[in-house]
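First the structure, which I've put down as structure tokens, then a few questions once you've had a look.
Here the complex is missing a single protein chain, while all its other protein chains stay put.
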Amino acid sequence: MIVGNYLAAAALFLLGLFTVLSRRNLVKIVMGLSLMESSTYLLLISMAYRSGSTAPVLLSPPSGSTEQSLARGNVADPVLQNFCLTAIVIGVAVTAVFLSVVVRVAQHQRSTDSDQVRGMRG
Amino acid sequence: MTGRQESHDEHGRHRTWAAVALVAGMAVLLLLAVTDLPREAAPLPTVAREAMTSALPAWGSTEPVSVVVYGSRGFDTFGETFLLLAAVASVLLLTRRRERRAGFQGEEVAATRERSEQDPHPTSGRNEREARAAEREEEREDSDGPDASWSVPPRLPGLTVVVQGAARVLAPALAVAGLYLFAFGSSPGGGFPAGGVALGVLLLLYAAFGRHLVRQVTSAAGVEVVELAGAAVIVLIAVVGLVAEGSLTANWLPLTRPGGFRSGGILQPFSGAELVEVGTGLVLVTFALLDLRHDWADDTPEGPGREQ
Amino acid sequence: MSLFWLLDYVCLALLLACAFLVVVLRNLSGAVMALSATGGLLTFVFVLLGAPDDAHAEAVVGAVALPTLYLVALGKIRTDVEDAGDIGEVDAHPADPGSGS
Amino acid sequence: MRTVVAALLVLVGLWFSLSGAVGVLRMPDVYSRVQSGTKAITMGALPVLLASAVATGVTSYNTSRAVLIGLLIAITNPAASHALVRAAYRAGIPQWSGAVRDDGHRHEPDRSR
Partner (left out) sequence: MTGLMGTAALLELLVVGVLVVRLAAGPTVSDRIVALNAISTQITLSLVCLAIWADRSLYLDVGLWLGSFSYLGTLLWARFLERGLL
């Protein structure tokens, strides 16, 4: 059933890719990149899930289990969640870099249309 | 105008079809790749099992994700922090203001030296110094004052009193909760989200009260020092681990009872340094983008966006 | 289908709907808002799949950091781009006659 | 007994949430949409939070969080809507053509604050 999540992540990635390829507005292109980042997060978290698992946090375990039993029990993969955490922070930083480039381009070229920007090259 | 628009639309349609074709190809690839991934019935990998079972005995922390982030994969987090630092540096570089290059660089220093050679005992120094100070002050106010740009609606200092009241209630609560998020690393949280909360508190104050309240806190010069200090703390933690325990990001602090503030050994200071790093990085990036002005005046000689 | 997967799929459907909005909305502010909604729904999926840490980070990023960055950029761009038809407050093609400004 | 109370509270909350959402969808202009977006949605939130407190017992960890979330929503939702409506009015978004009163202009001198 988790394959539905994988497919949703793929669809999200494709939507982002379509935006990057087909839209002319530079801000829209950056949004497409944000969507692609989101799809990565979704894929990582979906891959971390195991059927019937709970969060890999030992504090206040669900009723009927202790910290020790939870550590050996059915939990989601903490390593993949950690990858996702790293990816989220890097995603924000990268978006900020993209957006400052876009703003500079808009100030310089008086347009955010990628065709016009390319046309004024050289 | 319309003709140009139409030709653009024509071009845009071609582009859409090309995009659809490429996306369809990518879709097939992704479909093949994604259906072949391990499903939810697969057993946990050994690494994950090891992280789960060693979190409590070896690190004294009830949060395996933090253990992985700051402990077992600490070196990766270290590298990722410096990636963040690089991103912040590039945003600052992109948004910096044009330097004043009207004159010859170092003119003032040379002039002072020359003057002191010619006249070693300046008598009218006081007046001149005051005048210069006043001039500098004026210059500073000029460049730092409210945005006198065109087409910008009149800027009010902040939003209404209702919003300000709610912000007064919420900002301290958010700040305390953000500190809780970092301090009790035994619950989910840690440096990354708490750094985001720091940005949130500053933005709340900025949105409700206006720029002047946060100008001191968000000046790039001060925040950069704090950010580099955070990076230095991370390096220090790693180096002490290398010297004392023989490996980077080894735990060299005593373990305490799990669930408390000091549980988890070096995880907490590492997390705090990450909080500083991420928080200052996001603040620097956001407010640098916010303070960005027009400064490529060359291509519009009499454009209204021209500075000075 | 159990309740868990029902929740998961409903949330994913909403997520994809919001992502689709990001792509098709001509109004850039609206697209940013759809992106923000995507972040919120992603937070829910994260909690559902047992990743509260990532949910914390995503909540902060989706609700505050990304919209702020995009809004700042849109505000900066608006004063520079002449044919800023789709940055404004109303859609470029006013669908509702009562809303033109 | 507890389950029945929680179920009733959840139903009440859901009813208000749904009517708020339908109001946001169907109302004719921004100013009326904000009405349902604030009042009905906030009113939909509080019973559900109460139900969550009832369902797990009043002394549990959930209750403190539920109270906190409830306070937060009760403070912030009206303030946010206030800011939003004011901004919308200033931005010149017109009222519904069927509106009979516009008291906003009386407060326009406030703009110079």
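General remarks:
Order of writing sets the chain letters: A, B, C and D. Residues in each chain are counted from 1.
One rule holds for everything that comes next: contacts are C-beta pairs under 8 Å (C-beta built on N, C-alpha and C of every residue); 3 or more make two chains touch, one makes a residue touch a chain.
All figures in this text were calculated on a predicted structure; none of them were measured in a lab.
Among the displayed chains, contact with the absent chain in the complete complex occurs for A, B, C, D. Residues 2-3, 6-7, 10, 13-14, 17-18, 20-22, 24-25, 30, 33-34, 37, 41-42, 44-45, 48-49, 51-52, 55-56, 60-62, 65-66, 68-69, 72-73, 76-77, 79-81, 83-88, 90-91, 93 of chain D touch the missing chain (whole complex, contact as defined above).
In the full complex, chain C contacts the hidden chain through residues 3-4, 6-7, 10-11, 14, 17-18, 21, 25, 27, 29-30, 33-34, 36-37, 40-41, 43-44, 47-48, 52, 55-56, 59-60, 63-64, 67-68, 71-72, 74-76, 78-79, 89-91, 94-96, 98-99, 101. Hidden from this view is one chain, which touches chain A at 54-55, 57, 59-60, 62-63.
One rule holds for everything that comes next: only the chains that are shown with their structure count from here on.
More C-beta pairs in contact connect the chains of B-C than those of the other pair, out of B-C and B-D. Put simply, the C-alpha centre of chain B and that of chain D have 33 angstrom between them.
Computed from the mean C-alpha positions, the centre of chain A lies at a distance of 19 Å from the centre of chain B. Along chain A, residues 1, 18, 49, 53, 55-57, 75, 81, 85, 88-89, 92, 96, 99-100, 103, 107 each make contact with two or more other chains.
Residues of chain D found to touch two or more other chains are absent. Put simply, chain C touches chain B in their complex at residues 52-53, 55-57, 59-61, 64-65, 68-69, 72-73, 76, 79-80.
Contact residues of chain A toward chain C in the complex are 1, 4-5, 8, 11-12, 15-16, 18-19, 23, 25, 27-28, 30-32, 34-35, 38, 41-42, 45-46, 48-49, 53-57, 75-76, 81, 84-85, 88-89, 91-92, 95-96, 99-100, 102-103, 106-107, 110-113.
By the touch rule above, chain A contacts chain B in their complex via residues 1-3, 6-7, 9-10, 13-14, 17-18, 21-22, 24, 43, 47, 49-51, 53, 55-59, 67-68, 71-72, 75, 77-82, 85-86, 88-90, 92-94, 96-97, 99-101, 103-104, 107-108, 115.
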